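Note that one protein chain is taken out, while the other chains of the complex remain in position.
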Amino acid sequence: MVSIPHTMQQLNLLQEQTVLKVAVIGAGYWGPNLARNFKASPAWELCAIVDMDTERALKIAGPLGDVPVFSSLDDLLQRCDVDAVAIATPARTHHGVAMAAMRAGKHVVVEKPLAATREQGVEMVEFAEANGLTLMADHTYCYTPAALKIRELIAEGALGEILFIDSVRINLGLIQPDVDVFWDLAPHDLSVIDFILPGGLRPETVAAQGADPLGTGKSCVGHLTFALPNNAMAHINVNWLSPTKIRQLVVGGSRRTLVWDDLNPQQRISVYDRGVNFEKASTTAAQRKEQAVSYRLGDTWSPALPEKEALGMMVQEFSDSILGNRPSRTDGVSGLRVLSVLEAASRSLAADGEHSPVADFEVQLEGTR
Amino acid sequence: MVSIPHTMQQLNLLQEQTVLKVAVIGAGYWGPNLARNFKASPAWELCAIVDMDTERALKIAGPLGDVPVFSSLDDLLQRCDVDAVAIATPARTHHGVAMAAMRAGKHVVVEKPLAATREQGVEMVEFAEANGLTLMADHTYCYTPAALKIRELIAEGALGEILFIDSVRINLGLIQPDVDVFWDLAPHDLSVIDFILPGGLRPETVAAQGADPLGTGKSCVGHLTFALPNNAMAHINVNWLSPTKIRQLVVGGSRRTLVWDDLNPQQRISVYDRGVNFEKASTTAAQRKEQAVSYRLGDTWSPALPEKEALGMMVQEFSDSILGNRPSRTDGVSGLRVLSVLEAASRSLAADGEHSPVADFEVQLEGTR
Amino acid sequence: MVSIPHTMQQLNLLQEQTVLKVAVIGAGYWGPNLARNFKASPAWELCAIVDMDTERALKIAGPLGDVPVFSSLDDLLQRCDVDAVAIATPARTHHGVAMAAMRAGKHVVVEKPLAATREQGVEMVEFAEANGLTLMADHTYCYTPAALKIRELIAEGALGEILFIDSVRINLGLIQPDVDVFWDLAPHDLSVIDFILPGGLRPETVAAQGADPLGTGKSCVGHLTFALPNNAMAHINVNWLSPTKIRQLVVGGSRRTLVWDDLNPQQRISVYDRGVNFEKASTTAAQRKEQAVSYRLGDTWSPALPEKEALGMMVQEFSDSILGNRPSRTDGVSGLRVLSVLEAASRSLAADGEHSPVADFEVQLEGTR
Partner (left out) sequence: MVSIPHTMQQLNLLQEQTVLKVAVIGAGYWGPNLARNFKASPAWELCAIVDMDTERALKIAGPLGDVPVFSSLDDLLQRCDVDAVAIATPARTHHGVAMAAMRAGKHVVVEKPLAATREQGVEMVEFAEANGLTLMADHTYCYTPAALKIRELIAEGALGEILFIDSVRINLGLIQPDVDVFWDLAPHDLSVIDFILPGGLRPETVAAQGADPLGTGKSCVGHLTFALPNNAMAHINVNWLSPTKIRQLVVGGSRRTLVWDDLNPQQRISVYDRGVNFEKASTTAAQRKEQAVSYRLGDTWSPALPEKEALGMMVQEFSDSILGNRPSRTDGVSGLRVLSVLEAASRSLAADGEHSPVADFEVQLEGTR
């Protein structure tokens, strides 16, 4: 193993200075957003933009105050003393870039998905853990005011027991050259479910149904289902062929049901005090039949949400995680849980929708300690 | 086999007189709607309401002009000379009532589902066919102006090749004592899909995922997926626990995509000239990757729809089918196709979501001829 | 004055028997709705339908259990002992029919508007008052669960001080032969405003702007504005030419603002805890400029509303008013206030939108006592 120049002493220095140095790797679709938010954050100093295509990098770097540009991670590491890197390169390169950066002692945040395979993700998580580095997944949607509020409401029991989750993310989407619609869109839904459920995303098995009606070689329409605790069920619908855009998450609870309609800025979250009252019985079916089922048609409530950019919250969390030496709320392990479900979904898809087991990382991790 | 008093001679008489006599069996939830529409139709004479609970029957019969009331089918058949009966009794009794009526030579329309089991349905269809009787499924939604328009648009090629169908039917629903959410709600979606697709509803297999988070003994939340021709896919989402009501069908096509939002009276149908243009290739994956994927962001069009009650159209179709001696557009066989999918869904549910084969009735029927 | 056969003794009898007898006069558009609701009410016995066109009357009377039909009010009064009549004849006949019925000692409820002119209305109100009869305006919208809730919320101060009211009622409407769009549609808005404001509808002046772009001889598009207490303002927009239908009332308050969207059954009322905080100052303009204006962006709340038919509540209120010998919540005087505003609006329209004074009935009424 390479030597790691990151020590507790260094960390203390970091905490004193409080402003961390970061480079953004990848100047494609997402990199400019990362760069802009690091630039705007008082917790960070944006030191460099890295991209093989330096012209593309310069286009971002200029308006941000002529941030230095490098054409490779090696260049960056040799010529620039950053504390952390933010990786927004294509998914298949996440592992290589992240490992190289961590071997150089850098903290890392990686655009979703964490890696191209679960195996790569495990290596990344284990390396970060072994070397006291922060490895964070940029699960941006988790840092929206809506997702933060939902997490809070569920945690305080406002919804009661979760009965079902339904997440729809459909629009006319760019057909990706290398990933199917599950790998492209479902990480958003999975990471949010992981974020809002107190126990996180831990299905034992997953079933996926997809279709490739255009003959592109990969699914453009997909449905993912898995069990949640207490016989509840989650369903995710992703679709690149929908002419209308829907971004909606429903969390049905025994006390209340919540709808997050992300395209309705005037009422993003609605909490319905409506539902079916049914007393669970451990007794006979005959008794169950006699139980009165009643309805609750109460008020609807829509909490006010602050207008904050999610990515700004994310870069703050990255800094807090490093300086506080604590896992971020979307740490590498949560990225790994999402990756595990995606891999299981791919296996299920190949097996005609059969439930496919989801690898349980944590057990494994503990086993290796 | 009992003798059937229905002959061609009798049929000719019917066509001359043109007004057919009908009795409605069952005065519960749906019977009053049937009775009201038969009463209002110039093609029908409503002769009787039949219900064991004669008081309930009288409540309907009174306002309709004191239509005679009977407490049983036997009573009706002995004392009243009707041409047809409309059955709106509980599903488990459909087969018995329909067979008795057909044995007495009556044409029959049956509320959905056609019968409680596919086997019963097959017997009903075969008997009707063998005896020249009209057996019709009351798939009411098929006779809405919206469904009729969609059928027409697909038939004339306005949508191109079907790429996906997604049907959502969710609301806070009455938890039924004997049927799960699939048998309660999905017949609507399945019958509409059967109605609008030129080839009808003929999946080879079906996969169903359900959940019973309240412990009622049957699924309250369900997802049904099956393949359509040309690698397209259909998905149906039914849910009794949703605080909001959605009735939406999306038919994605290679030329246009159609959305039927049944709860938006101002724009029930929207036809989007938007989509992904991708030339299907029978060649290599490498060539596929090079193919340009482009987007079509054209106009949206919402056809005007007449304001007609679907049930009025249905009773007209029943009469036309009998007098014209032709199958109705939702004949017994279409009811059977819906039943076959429902049974396969139940088997899939029991097998943890595994694809379950759908019995192919037509092949069987031809074999028995 | 004619002798009135209505006495306290008779009233006491009424209260004991509790079920009142009513006839519906007018079998056109609204009469059937009134008849159906009186028929369904335990407080009423529907005794007759009256219409010159007896065939039209019979069509309603049949399904309601062959209620007797009369061709004139005289016939009715001679041959039938009713306690009250409900008048749903054309507006120009309201006064004549109501006066004749009241002269015969009958309580009267009149479809909106109360009469064709304010003068007629005053006569009706004075006669009812002088003779101890209930004269009620059928301001149906006031008895919707939404309007009842709004009245309650305003009364308990949930909205604070009223800052503005905006009511929009537009759709593709039947161009009426004798009334303009103000007289056709605005009574709904005016009666609701009268109902929900603790002080009722008492503007001193009214300004109306209208247009007759089709050359029909009367306004098809109209705007009505008037001052409310404390420098607040009300605006009503009525339009027969709108291809889309809007029924929306906004009540802006210093504490909260309420929106009633009557065409959104899933969220008819929304109460927004959002607004501008501005401390009113009795001081100088210079000081006012220095005052901080701040914003309140709080939660939204949508109260659950019962599903009740407004007309059912209205007929109950009519009975309660008669038996309790108290004015109904939409009594003749409220009908008169609406009429006064409509007349002032017509005058303003004729005067090119100039503010026109609204006759103050109450002062006059007291003056005549």
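For clarity, chains are labelled A, B and C in written order, and residue numbers in each chain start from 1.
As a convention for this text, a residue touches a chain if its C-beta (ideal position, glycine included) is under 8 Å from a C-beta of that chain, and two chains touch if they have at least 3 such contacts.
Just so you know, these numbers come straight off a predicted model, no measurement behind them.
Participant: Have a look at B:E45, B:D75 or B:D273 and name the one touching the chain we're not showing.
Facilitator: Considering the complete complex, B:D273 is the one touching the chain left out.
Participant: Touching the left-out chain: which of C:V24, C:L46, C:L133 or C:A207?
Facilitator: Missing-chain contact among the listed residues: C:A207.
Participant: Just to verify: which one of A:R79, A:K245 or A:K308 makes contact with the chain not shown?
Facilitator: A:K245
Participant: Of the residues C:N231, C:Q266 or C:N325, I need the one that contacts the missing chain.
Facilitator: From the options C:N231, C:Q266 or C:N325, the contact with the absent chain belongs to C:N231.
Participant: Tell me which stretches of subunit A touch the chain missing from the display.
Facilitator: 62-65, 244-245, 266
Participant: Across the whole complex, list the residues on subunit B that are touched by the chain not included here.
Facilitator: Residue positions of subunit B that touch the missing chain: 267, 273-274, 297-304.
Participant: In the complete complex, which positions of subunit C touch the hidden chain?
Facilitator: Its contact residues with the unshown chain are 161-164, 166, 172, 174-175, 177, 207, 209-217, 220-221, 223, 225, 227, 230-233, 235, 237, 239-244, 250, 252, 254, 257, 259, 272, 274-276, 278, 280-281, 285, 288-289, 293, 295, 297, 352-355.
Keep this in mind: only the chains that are shown with their structure count from here on.
Participant: Just how far, in Å, is the C-alpha centre of subunit B from the one of subunit A?
Facilitator: Distance between chain centres, rounded to whole Å: 42 Å.
Participant: Give, as an integer number of Å, the spacing between the C-alpha centres of subunit C and subunit A.
Facilitator: 55
Participant: Give me the residues of subunit A that touch two or more other chains.
Facilitator: Expected reply: 274, 297.
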